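With one protein chain withheld, the remaining protein chains of the complex are depicted in position.
As written, the chains take the letters A and B, and residue 1 is the first residue of each chain.
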Amino acid sequence: MANGVLVFAEQREGKFRKVALEAVSEGKRLADKIGAELSAAVIGSGVENIGGLLGAYGAAKVYVVDDAALDNYAPDGYAKALTRIVKDTEPTILLMGCTSTGRDLGAKMAARLATGLAADCTALDIKDGKLVATRPMYAGKVMAEVTCPDSMPQIATIRPNVFSVEEPDKTKSAEVIKVAAEMSPDELRTRVREVIKAAGGAVDLTEAQIIVSGGRGMGGAEQFKVLEELAAVLGAAVGASRSAVDAGWRDHQFQVGQTGKTVSPVLYIACGISGAIQHLAGMKTSKVIVAVNKDPEAPIFKVADYGIVGDLFEVVPILSEEAKKLLAEQ
Amino acid sequence: MNIVVLVKQVPDTEAKIEIKPGTADIVTETITYVVNPYDEYAVEEALRIKEKRGEGEVTVVGMGPDKATEALRTCLAMGGDKAVHLKDDALEGSDAYATALALSKALEGLPYDLILCGKQAVDDDNAAVGIELAELLGVPHVAVVTKIEISDDKTSAVCHREVEGASEVVETPLPAVITAQKGLNEPRYASLKGIMTAKRKPIDTKDAAGLGLSPEQAGQQGSKIKVVSLSSPPARAEGKIVPGEPADAAREVIKLLREEAKVI
Partner (left out) sequence: MLGVGGKIMLVLCIGVSVGLFLKAIVFRWRLLRLGKSEPRFDHVGRRLLNFFLNVLFQKSVFERPLPGLMHALVFWGFLVFLLATINHVGEGLSEGFSIFFGARIGTYYWGLVEIFALLVLLGILALAFRRYVLKPDCLTLPSNESAVIIVLITILMVTYLLGEAFRMAMEPTEAQADQFRFAGAWIAHGLARTGLSESALNVGFLTCWWLHILAILFFLVYIPNSKHMHLLACPFNEFFLSLKPKGELATLDLEDEAAESFGVAKINEFTWKDLLDLYSCIECGRCQDNCPAHLTDKPLSPKEVIVDLKHHLLEIGPRLLQKPGEVSADAQQTEEPVPTLPGNVISNDTLWACTTCRACVEHCPICIEQMPKIVDMRRYLVLMESSFPPEAVTVFKNMETNSNPWGIGWAERGNWAKELGVKKIGDNPDAEILFWVGCSGAFDERNKKVSAALVKIMKAAGINFAILGEEEKCCGDSARRLGNEYLFQMMAQENVETLNKYKVKRIVATCPHGFNTLKNEYPRFGGNYEVVHHTQLIMDLLRQGRIRLKNGSSGGVVYHDSCYLGRYNDIYDEPREALKTAGLAITPLERQYRTSLCCGAGGGRMWLEETIGTRINEMRIKEITDTNVDLIATACPFCLTMMEDGLKELNKAESVRTRDLAEIVAEKLAES
């Protein structure tokens, strides 16, 4: 008998990721719509005590699997644990964040349970008691409405930063249920040997969600400091146009453009970059483009969503300042 | 060493995507089709592994309509040895699960030490088939990989898996499914010599029955996910130069990035 919504609430180093709270919040909204209960699953190592926090976000029950072997996400262990919880709770909907873990776990669970997965959803709704998920296809050029009509649970991973987190209600609490892991070493086929954090906190260019890029307008290697500051605030990578690389101000591995790297971040901030076609070829699929340039005729303004005509050395520090303020509020 | 590479033919990422009115399909007549870019990394890696070891065979497997043969030929031109084309109208409209199931049947007959594929297809962007296939075959998987090292005795591999803000070094026994991320390598350009020799390489065609799939398991019938409808996202607003003094414009932009664009 199917019932309830189950959310896999991803945690990292004992703290829930923001998208996990978004998933729980959305899970609650969906659970309310179908008149069912919201449960959460927390899997990891040293996580016995955090499960209760999810009560404030609407979870009635939180199933916790705590085992040293589960400290880093690995498919076998997490799938085994989650499958156990799914078998115990028989949810009609299974939600998780579309993170590197969620993408992986969601797909594995879908195959294991012979059910459907709607990945990277930007909207969820209930129609006729069934989950209707809206998700992007063709790199977001088309939005698809999908359903999982015949199998359970209907699995969906949600895109981070889209769904809102409910205000936690401290009066509410959840029943925390410990589930034994029962992992045997042979079951855990893949093993994380080591985690290499991106050097000095700097983010790799091709993987970066936000890139701050400098061009000829920077004027020198030293001047890139202002971009590095903005990047640090935003958690972004620093890129460069070909002019800046040719002038020796940045290394070639940071060159964005036809003969450098092609990037597709969520946000691309181009500073002192004219926007010659060679550069555009490397970044025009960025979701949002901000351009800062002295020259109002610069071609970059034709592709930018937001353009600022001005001296980048005046503008960029202000961007850093404002962004810092904004993100501190979060 | 036998390496299987899964390859999908998809619309070029620059193609104009239009929804066929009244359907949950896109207009295909004006689209140029290419090998899924992420699958190219997989093909290239397979070839490099074979070349480094000095032995082995690379089999390219793809599911799709008639024209998907072009994509398979391109992979053979790059250096693949042979191909398997899962081609059947009954397989049309397969979702990730049905695709993984069909592929798992196709792989039953093939010896493999390693299965490579791209982390996702750039048309559906599901990033699921490789992982689901591994589960159906009962082999481990490592997804979104930027580096692979195969042990000399081909019983295990060490991969660099990309996660948020870091790279995990993951060890896996083989056979396994490994999905390729950008940065794994730079795919080679097929030479004319490669293109010409590819013409003579075998492409084995299999249909649903040949794979042992029942009608309920194939195509739309066998899919767990149904696409109900397609819609165009709101048109990208005209870019605007934010007016005012540069300092004020800067403050405004941060606000817009948070509230309007929702990217920070």
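The definition used in the following text is that contacts are C-beta pairs under 8 Å (C-beta built on N, C-alpha and C of every residue); 3 or more make two chains touch, one makes a residue touch a chain.
Note that the structure is a prediction, hence the values are computed from the model and not measured.
For the chain left out of this panel, the touching residue among B:G165, B:G194 or B:G239 is B:G194.
The chain that is not drawn here is touched, among residues B:L6, B:V34 or B:I264, by B:V34. Note that of B:D12, B:E51 or B:E92, the residue touching the chain absent from this view is B:D12. Looking at subunit B, the residues touching the absent chain are 12, 14-16, 30, 32, 34, 186-195. Interface residues of subunit A facing the missing partner chain: 216, 243, 246, 258-259, 275-278, 280-281, 299, 302.
Following the convention adopted for this analysis, only the chains that are shown with their structure count from here on.
Computed centre separation for the pair subunit A/subunit B is 21 angstrom, with centres defined by C-alpha atoms. Residues of subunit B touching subunit A in their complex: 11, 13, 17, 19, 24, 26, 95-97, 100, 122-128, 131-136, 140-144, 158, 160-173, 176, 182-183, 223-233, 236-237, 239-242, 245-247, 249-251, 253-258, 261-264.
Within the complex formed with subunit B, the residues of subunit A that make contact are 72-76, 99-101, 103-104, 106-108, 110-112, 114-120, 132, 135-151, 161-162, 189-198, 203-204, 206-207, 210, 234, 266-267, 285, 287-290, 296, 301-311, 314-316, 318-319, 322-323, 326-327.
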